[in-house]
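Could you have a look at this structure, given as structure tokens, before my questions?
A single protein chain has been omitted from the complex, and every remaining protein chain is retained in its original position.
Right after this comes chain A.
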Amino acid sequence: MKLIAYLLPQFHRIPENDRWWGKGFTEWTNTRKAVPLYAGHQQPKEPLDHYYYDLTDATVRNWQAKVARSYGIYGFCYYHYWFKGKTLLERPFKEVLASGEPQFPFCLSWANESWTRKWDGGEQDVLIEQDYGDEADWESHFYELLDAFRDTRYIRVDNKPVFIIYRPGKIPRCEDMLKLWNKLAVRNGLDGIYFVRTLGGFEIPSQSGFQASVEFEPHYTFAHGETQRLWHYMNISGREHLVFDYDQAWLSILNRSHHRNGETIFPGAYVNWDNTPRLGIRGQSAIGASPRKFGWYLTKQIERAMKLYRSEFLFINAWNEWAEGAFLEPDLQHQFRYLEEVKKALEHTGAFPMAASRL
């Protein structure tokens, strides 16, 4: 069993964010300003030892990989941002490629949403718009990633690098694009690309060209789970804040049929969810999360992944989404408890230590 955690690179300054959000903006800017909205609401989330790191620092990236590996995480899935030739937040991953460090498996997920002021990938208040272009643009996008695909650390299935697309439904000629990439991959000495579609909190049209689907939690459950009674409005000084039950969301995940459309499915897991650091009262937060519960549910989901889905992978949201409450990294409140639960879950299911993380 290979646990892969999504990794957000927005922990370093970029000129665009300086312009859009103010000078010096990083994801820490959001987490630091968070406040508790109700009794028992644990905010702000603070990294252990106040380790407000900068991902352009190689020691930080090596530390992340060392910690992740020691608790049984197999690899990271870095978010990749590409807007018709324009990349954003690319520097940490480029340095991973160039330096050969950390020696830790990785893959990429193309977060192909427009950036908005609301952090929702919507169509209002757009900061930078997603535009897919034509064959020439697809080709330049492929060559942007070719070094990564050739890297020995890149996670593969059938010797093909795993490439996840977050919202393929938004890509007008997606199937043509995937075909072209496969052709280019073969031309460049690869066996092809293993394309994975994300099952997330949005409509999922039927599209060919994908070898697998990955459940992105808890959003997939929000949008497609049995969640009629999951959400409740909390009245906070006359304003409404949306909360959901941590356990109910997990129960919905664990009771989901493994049948979808016949395709390979990589199951998902979520650590917690609370995006009030980004959105304040307009955000949503989970009620009732704890490391022990996470460990309990993760154990069950690993068992399902192995026995029911026969999946080699399980994707965890997330390694470091601090402003969404979805992080495994150690914090002041729980220290290493979430990571310890990951290790325990792997041990309990006979999946730790892994044969895999040899790099």
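To be clear about the criterion, contacts are C-beta pairs under 8 Å (C-beta built on N, C-alpha and C of every residue); 3 or more make two chains touch, one makes a residue touch a chain; residues count from 1.
Criterion: contacts and distances are computed from a predicted model.
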Per UniProt record, name of the chain withheld from view ["Peptide ABC transporter permease", "Thiamin diphosphate-binding fold", "Spore maturation protein CgeB" or "RsbT antagonist protein RsbS"]: "Spore maturation protein CgeB"
Option from A:D245, A:D274 or A:E321 whose C-beta touches the chain left out: A:D245
Touch criterion as defined above, residue of A:L180, A:M234, A:L279 or A:L308 at the omitted chain: A:M234
Interface with the undisplayed chain - residues on chain A: 38-40, 229, 232-236, 243, 245, 247-248, 251, 287-288, 290, 292-293, 296
